[in-house]
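First comes the structure, then the notes that go with it.
For this depiction, one protein chain was excluded, whereas all remaining protein chains were kept in their positions.
Going in written order, the chains are labelled A and B, and every chain counts its residues from 1.
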Amino acid sequence: MRQMRRRTRTRGWQSTFSGPTGLALIAPFLAVAAVFIVYPFVELLRTAFGEPNGFGNVGDFLKSPAARRTLWTTCFTSLIVTVIVVGLGAVLAWSLRTTRSRLTRMVIAMAVFVPLWMGAVMKIYAFTVLLERFGVVNRTLTSIGLIDEPVQLLRTQFAVVAGMTYQMLPYAVLPMYAVYVTIDLNLIQAAESMGASRVRALRDVVTPLALPGLLASTVIVYVICIGYYLTPVLLGGATAPFTASLIADDIFNLFQPQQAAVSSVLLLIVAGIVILGGLRLVGRERMRRALG
Amino acid sequence: MNVRASKESRGEATAVPEPVPSEPAGLELRGLVKRFGGTEALRGIDLVAERGNFVTVLGPSGSGKTTILRVVAGFLAPDEGEVLIDGRDVTRVPPASREIGMVFQNYALFPHMTAADNIAYGLKMRRWPKADRARRVAEMLELVGLGELGGRLPRELSGGQQQRVAVARALAFRPHLLLMDEPLGALDRELRMRMAVELRRLHQEAAATTVYVTHDREEALTLSDWIVIMHDGRIDAVGTAEELYTRPRNGFVASFFGGHNVAEATMGGLSGDRARVGFAGCDMEVVCGQPLDAADELVDLSIPEEALSLTPTGAAPARLELHVLDDLYLGNSVRVTVRTGDGVTLRAVLPRDARDSIRHGGTVTAYLDTTQVAAVPHER
Partner (left out) sequence: MTTDTLTPSVPAGTERRSVPDTAGRRVLTHGLRAVDLVVRAVAVLFLGVPIVCVVVLSFSNAEVLQFPPEEWGLRQYRSFFGSDTWIDAMVLSFKLATVSAAISLLIGIPAVFALYRSRLPLKGLFQAIGLSPLVIPGVAYAVALYTLFVQFRLTSNMVALVLTYAVHGLPFVLLILGSAMARLPAETELVAMTLGASRPRAMVGITLRLLLPAIGASYIFAFITSFDEAVLINFLGGPGTVTLPKAIFDNVKTGLDPNITAIATLLMAGTGVVGSLAFMLRRKV
């Protein structure tokens, strides 16, 4: 047999583009991303850490007890909302996955999907209608005699938590459902056939399999919560203001964009820590899937 | 190059090929080397397949058999070596111009096109006139027995039917070469054997040189003119099914292809292509799978499972006292595991009536038909 050896083309005709072609394809994306994502954040950081005190700006900002309280309110309230959303969402998604009743499935699916069809401001409008002084909730409660006088519901911490939970819950259910779909339900029966109770089977089999996905969802929910603007501004009260309200004040009333930038950077830092923690715990692919 | 020319110019597909010096081979691979990162997936592949032959590339997973197919198709370029189809060097030619039909394990039918449109795709790319196209598609649908189903979408067809569409699509434009990558792997066992017979028929009618990749030995036996056994990026053996079965070149071919026992024996001397060996206390003369070195002290024996029997058969049966370790009743035969006096474990298939003479844990006298045994180089 002849032994003719020579160098030939090292890549086959795969259905992939070369690096330069790929760069050309992605160039428009990179251009807009540079202008509308990367550059604004560079500017934001420059504003926040620029005049008057550089990195000292953050320290100066945090010297004010009011500012510290705002940041704390934002982080803590978001945590409460996240816990509620993940808790309710996990149950709803699991029901959606396991129920054999068409009616249950339909009701839950509708309850999850229809709020998704309502825009963010509409949802807040609905909550205002429900919670205002002579709104639906107060009227119902007085008419059944549970309270004598309308109570203050709007512009309270409660309104913010309810509103944010309402915004987030449907978004949390969908990726959680996607996580559950990957779990073979026969595993539960297998565990039960070996003598585990239902609770035990859920704890030993479903929880470990679902946990990374649920954790990813938790991280995403929390990060979105601390960035909420509409809900705290429209439903929140002056007693426990959110960072978002402070930022709106700084920009629209006090004309202190530098202060707003510092607040924003603090939120970014919190979000960054939480996301990095999430990436550490569950990895990039799961975080990506939790986005939808 | 005229696509249709190859059909008339080739001989009987089933005949053992007699290389005609003037006619170039249907497929020739010269010194193919393919590296992925640091590992060599192909370590120098040389192969000639005569026109119209059905060549099966058989090997365990990771042996490089799919890599060969992808290099021939052009999806991968070899680091060294050439690919020739009908004598034309196509190493740098894109897949679209290689005139090859390809069938993938998952069929890769276009999900948005009907069966007929799938089959017509290659014809459309070659700008066949519409009327010719329609005629050819009808002909192909008829050939694969799907005459009525041309209007169906792939998802409306069963696995076996999808398979037929994939084959019809690959053959419709009369390719020089048909490549199949485990095309029956996704089907259940019964359908697989039926489709294998079907593929054999289609190959004979289409008369294209065919390279078929599989890890299933039964498919290889059913289909092939020639079988190429791949192992670790190299071609371990090439031959007809019969040659590879009765005279394996080495222990790997014996066990992987033949399913034979491979057992150690002592070398007693060579005469021509025969060796005298000592095995289980008996001296016997057996054929050599490949030329052996008389200086070797040890050889391996390839012992087919059906070479053992309870009554003497063959020209020179060897008498063995065997200890029965296990037995499995298979309806018309009995599969037993036995141990020789010097501790070698062998598998054997005995006729059904052997059941009465075999006792779990007992001993049995059996005869080894030495004409079925082959000696191969000892491996450690």
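What to note about this one:
In this text, a contact is a pair of C-beta atoms (placed from the backbone, for glycine too) under 8 Å apart; a residue touches a chain by one contact, two chains touch by 3 or more.
All of these numbers come straight from a predicted model, not from anything done at the bench.
Among B:54, B:173, B:212 or B:279, only B:173 touches the chain that is left out of the view. Contact with the chain that does not appear here is found for just one residue of A:86, A:176, A:261 or A:282, A:261.
Summary of contacts with the chain left out: across A:25, A:79, A:185 or A:273, the touching residue is A:25. Residue-wise, the contact with the chain that is not shown comes from A:230, picked out of A:58, A:209 or A:230. Residue-level contact of subunit A with the missing chain is found at 13-19, 21-23, 25-26, 28-30, 32-33, 35-41, 43-44, 47, 87-88, 91-92, 95, 104, 107-108, 110-130, 132, 135-136, 139, 165-166, 169-170, 195, 197-199, 202, 220, 223-224, 226-230, 234, 243-244, 247-248, 251, 257, 260-261, 263-265, 267-268, 270-271, 275, 284, 288, 291-292. On the side of subunit B, the interface with the absent chain consists of residues 73-75, 94-98, 100-102, 104, 106, 108-112, 121-122, 125-126, 169-170, 173, 179, 327, 329, 334, 355, 358-361, using the contact rule stated above.
Simple rule for what comes next: only the chains that are shown with their structure count from here on.
Averaging Cα coordinates per chain places subunit A and subunit B 56 Å apart.
Interface residues of subunit A, counted against subunit B in their complex, comprise 1-14. Residues 30-31, 33, 46, 70-71, 74-82, 91-92, 94-95 of subunit B are the ones that touch subunit A when the two sit in their complex.
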